[in-house]
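A protein chain is absent from this complex, but the other protein chains hold their places.
Right after this comes chain A.
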Amino acid sequence: MSLSPASGIGRFYKHSAKIIRFVRLGCTNRPFYHIVVMERRKNQHQPVIEQVGTYDPLPNEHNERLVALNTERIRYWLGKGAHMSTPAAELLGISGILPIHPRTYMTAWRNRQAANADQQRQENAEGVATQ
């Protein structure tokens, strides 16, 4: 697939529903996402209206996940009434541009629960071992 400019080559109707979403690029076992604006009804691999950021879900050598956001354009499209996919909304929530998405709180809570349960299980196992 040849690269298109960040301003995009996708054709769109004036009043069609737009969405800010991820496009999975990269390759097998190495995901890499572009954050794009496109028509909602389209498939992710069709031409986009505009690319507004990137997201690298694999942690780098400093153990960080890198996200780049073109905040000016994101605000523009949100102002135009663009929708957001849930992962994109979560990411924007974490970045501080939007309020935190409820699902982020849910995952956080579930992760904490799982960690607690793990700890409990370990303590129990240790208790059994010492007895």
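One rule holds for everything that comes next: a contact is a pair of C-beta atoms (placed from the backbone, for glycine too) under 8 Å apart; a residue touches a chain by one contact, two chains touch by 3 or more; residues count from 1.
The definition used in the following text is that contacts and distances are computed from a predicted model.
Candidate names were "Ribosome assembly protein 3", "ESCRT-II complex vps25 subunit", "Vacuolar protein-sorting-associated protein 36" or "28S ribosomal protein S22, mitochondrial", and the UniProt protein name of the unshown chain is "28S ribosomal protein S22, mitochondrial". Note on the undisplayed chain: of the listed residues A:24, A:40, A:65 or A:121, the one touching it is A:65.
Where chain A meets the omitted chain, the residues involved are 53, 59, 62-73, 94-96, 100, 104-105, 107-109, 111-112, 115.
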